[in-house]
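One chain of protein is taken out of this complex; the other chains stay put.
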Amino acid sequence: MKVKYFAWVRERIGKAEETIEPPADVRTVDDLIGWLTAQGEAYAYAFEKPKVIRAAIDHAHVKADATIAGAREIAFFPPMTGG
Amino acid sequence: MKVKYFAWVRERIGKAEETIEPPADVRTVDDLIGWLTAQGEAYAYAFEKPKVIRAAIDHAHVKADATIAGAREIAFFPPMTGG
Amino acid sequence: MTVSATIRIQEADFDVAREIAALSQGRTDVGAVVSFSGICRGAEQGEPIAALTLEHYPDMAEAEIQRHADDALARWPLQGLTVIHRFGRIEPGQNIVLVVTASAHRQAAFEAAEFLMDYLKTNAPFWKREESARGTNWIEAQDHDDVAAARWTKS
Partner (left out) sequence: MTVSATIRIQEADFDVAREIAALSQGRTDVGAVVSFSGICRGAEQGEPIAALTLEHYPDMAEAEIQRHADDALARWPLQGLTVIHRFGRIEPGQNIVLVVTASAHRQAAFEAAEFLMDYLKTNAPFWKREESARGTNWIEAQDHDDVAAARWTKS
């Protein structure tokens, strides 16, 4: 699946997007954050406060317990500051 | 004192303004409406529903029990429909 | 910095864009500009109309709008405020009234504009007469406008 990062999440991880293949036991957004956190220091830094991180699956906001099954694109970002 | 009339109050009375000299026992806006009502059919028609009539003394909205002592200009009109 | 309101009561049309620009251009302290334009509709309660004619009480209209503008400036942190109300004959599609508010933040700009419009509807001494195929009629005040205006009363 494709993962996208925005704002300081993107800056901390050092890339805007990547394709990942998490193992089958990574079922929710929360699981995915945990799995990504273990992928290296940059990820651990980006996700150091997981409660602050917002997520979207296929362009719609989702909560941390949302299932990622069937997702084509998952995005992680800080709270939005548009408008 | 000068009296001004607006909208259908003006149309019913048939004039936009006039100078009047009510007797000393005409003390409030309500008293003045009563006194004007007795000045002829046109006035009686304009003030036939006194509760609908709004009044202003010297360019400020007042209630029916406001005193008219010292007033330079009193205006009578229907509820406003600007904006 | 003291902010004063621009108030105009005029027969001529106004230019919304120019009034918005006057409150925001060339400055960097304004974060939010709200404009409200009131426009003459082509029908009143389902009946087509040819035009509205607005009668007003000039001295009092000026005083009333000034008083409410000063009230808005005291209640919200505004950086600019413009109120324009037209009188005379106005055809469908033409402008009647304009309120523009400028503030650092959006909530003050929105609330002050709504407050002023609610007061203009109920307290400013203007009266609308409509021309239609059935002749001319004075438009009646709407109870819901009084309700809208009452929500701003300090309790």
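Observations on the model:
Which chain is which? They are A, B and C, in the order written, and residues in each are numbered from 1.
In this text, a contact is a pair of C-beta atoms (placed from the backbone, for glycine too) under 8 Å apart; a residue touches a chain by one contact, two chains touch by 3 or more.
Please read these numbers as outputs of a predicted model, since none were measured by experiment.
The chain that is not displayed touches the following shown chains in the complete assembly: A, C.
Here the missing chain is touched by one residue of C:A17, C:A74 or C:A133, and it is C:A17. Residues of chain A in touch with the missing chain: 4, 6-8, 10, 56, 59-61, 75, 77-83. Residues of chain C in touch with the missing chain: 15-17, 20, 24-43, 92-93, 104, 106-107, 109-110, 113-114, 117, 148.
As a working rule, only the chains that are shown with their structure count from here on.
If touching chains are joined by edges, the resulting network of the protein chains shown has some other shape, matching none of path, cycle, star or complete graph.
Chain C has the C-alpha centroid lying closest to the overall centroid of all protein C-alpha atoms shown. The distance from the centre of chain A to the centre of chain B, each centre being the mean of the chain's C-alpha atoms, comes to 72 Å.
Taking the mean of the C-alpha atoms as each chain's centre, chain A and chain C sit 48 Å apart. Of all residues in chain B, none touches two or more other chains. The set of chain C residues touching two or more other chains is empty.
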